[in-house]
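Excluded from the complex is one protein chain; the other protein chains are retained at their positions.
Lettered A and B in written order, each chain numbered from 1.
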Amino acid sequence: MKAKEWLIERALLLMALSAVTSLALIAIFVLAQGLPIMLREGLGSFLLGHRWAPTKHAFGILPMMVGSTCVTLGALALGGPLGVACSVFLAEVAPRRVADVVRPAIQLLAGIPSVVFGFVGITVLVPLIRNHIGGPGLSVLAAAIILGVMILPTVISISQDAIEAVPRTYKEAALALGCTPWQAITRVILPAARPGITAALVLGMGRAIGETMAVIMVIGNAVKIPHSLLDPARTLTGSIAMEMGYASGEHREALFATGVVLFVFIMVLNTIVNLRLGRRREAS
Amino acid sequence: MRRVNPEVTHRAASVGLWLSAGLALAVLAYIIGLVLVRGLPAVTPHFLLASPERMGRAGGIFPTIVGTLFVTTVALLVATPLGVGTAIYLTEYARIGRLAAVIRFGAECLAGVPSIIFGLFGFIFFVITLQLGWSVLSGGLTLAVMVLPTIMRTAEEAIKAVPASYREVSYSMGATTWQTVTRVVVPAALPGIVTGIVLAVGRSVGETAATLFTAGASLRLPTSLLSPTRTMAVHFYILAREGLSETHAYGTAAVLVVLILAINTLANWLMLRFRAKTQ
Partner (left out) sequence: MTVPESAEGRPAKIEIAELRVSYGDVHALRGVSLPVHPNEILGITGPSGSGKTTLLRTLNRLNDRVRTARTSGQVLLDGEDVYDPEADVYDLRRRMGMVFALPTPLPKSIFENIVYGLRIAGVRDHRVLREEAERALRGAILWDEVKDRLHEPAMRLSGGQQQRLCIARTLAQRPEVVMLDEPCSGLDPISTLKIEQALQALKERYTIILVSHNVQQASRATDRTAFLLMGELIEWGPTAEMFTRPKDPRTADFFEGRFG
């Protein structure tokens, strides 16, 4: 009996290490493919080079870095406030029945594949922008709007948790002092939930940066630094997705290197959030 | 010093909040509505059961349905035991706190990796290094790694929710840890665990970037684990990107969305049953 139990425990331990092992494998293999070219070209010229023409030995990813940054900031600017507002709605304002409808609806939004978002973007949003605002339609703006919608579930659910974690007594004290519910929310609850809401926004940002399919369908994929919201651009993820299908040799290595940049950035982001969120959870 | 009556601000803010929620719902309804309205008419039995013709401009999407099914099944067959096993280990066996923390941290990080990176990894690891080629197996294994954190998290939650008294009773009767786990804990946690699996299915079905570079884009009906295949999501993407057929694209999207709607509803229903049982 005891020997069998010992074996089972070891087997389960091996299984439990699968997540960490996978993560390590991902890091190792992606780095192994991408790091050599980054070192050969020089980190500076890779990250800050203006020109991306892999077939002509030009490996600068600056245009994509700018593209990713603009799109992500745009997504945060649109999805962040809307998401926090919705989470406040769900946590504080919505009556039970309404919340019971809205919450699953938001989860459903999270389940819609990104290609569907991209498709709706390209058939509806892009022409809308082209005809009523300007530019070719395929633009940073289109991508920012789509991404803003896509990060809503993430922002809403984590913000909602943060708001609901604020002790009820805070709100009651504020109301007892004569605040309107809205004042209680803005002056007491939201500040108290600030770490959690920040985490929600950071995680939303991580999601936006990592998003691929929806973005490449609406952003135009022009390898140029965008100068306005209406310009087409290209993101780091888009670069990989568009060219991976036919890249080989150095070109492929460069795409992996792009992946390395993405991976490192998101890992750092996630680790920071996890450490801070973890500490907050322990403290409370 | 207050120029605007706080009551007025409160009312305005309430309206604003309701509008926000309404906006989010409206966007959701619009997207689903658009896809279903334009796509459902194209979804005929022929569409579902026939093979694609002319690169997908005509015919049906049957091979992609089969491909999606195969790839998702492989992913679940691999990720479920690993995920549930991890959850069991973390809750019932882990003695050293640090090891458990490392495992959880690994899972959290894995959950944050973007799907394109999974695509890159799956390509270089499964397709090239392990020489599995573009195949159901490559795609399924890549997806397995991707959904592993989802299953792990929900399984752990479900197992933790099992009342401690059940375990105490089992141990007091001389059961070993494994007997307690298999005969009492896991059966009691089953609805929650299944919810996690259902959620993982939802993610797998909608995934594109990870499967495009691992399962491939072949339109042929997959016949074995090593056959290349195209999932519905990938097919939809290609149709849309190449502008091959708007109706067929919408049709594929409609099938995808209906499938995901069904999966989500199932998951929600299971979660309600799970909550009811533990309360």
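Going forward, contacts are C-beta pairs under 8 Å (C-beta built on N, C-alpha and C of every residue); 3 or more make two chains touch, one makes a residue touch a chain.
All values derive from a computational prediction rather than experimental measurement.
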item	value
Contact with the hidden chain (one of B:W18, B:F62 or B:Y166)	B:Y166
Options B:I88, B:A188, B:V205 or B:A267, residue touching the unrepresented chain	B:A188
Hidden partner chain, touching residue among B:S14, B:S51, B:T176 or B:S218	B:T176
Positions on chain B where the hidden chain makes contact	165-166, 168-176, 179, 183-184, 187-188
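The definition used in the following text is that only the chains that are shown with their structure count from here on.
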item	value
Chain A partner contacts - residues on chain B that touch it in the complex	6-7, 9-10, 13-14, 16-18, 20-21, 23-25, 27-28, 30-32, 34-35, 81-82, 85-86, 88-90, 93-94, 102-103, 105-110, 112-121, 123-125, 129, 145, 148-149, 152, 176-178, 202-203, 205-209, 212-213, 233, 236-237, 240-241, 246, 249, 253, 256-257, 260-261, 263-264, 268
Residues on chain A engaged by chain B in the complex (per definition of touch)	1, 4-5, 8-9, 11-13, 15-20, 22-23, 25-26, 29-30, 33, 82, 85-86, 88-90, 93-94, 98, 102, 104-109, 111-120, 122-124, 149, 152, 156, 179-183, 185, 203, 206, 209-213, 217, 237, 240-241, 244-245, 255-256, 259, 262-263, 266-267, 269-271, 274
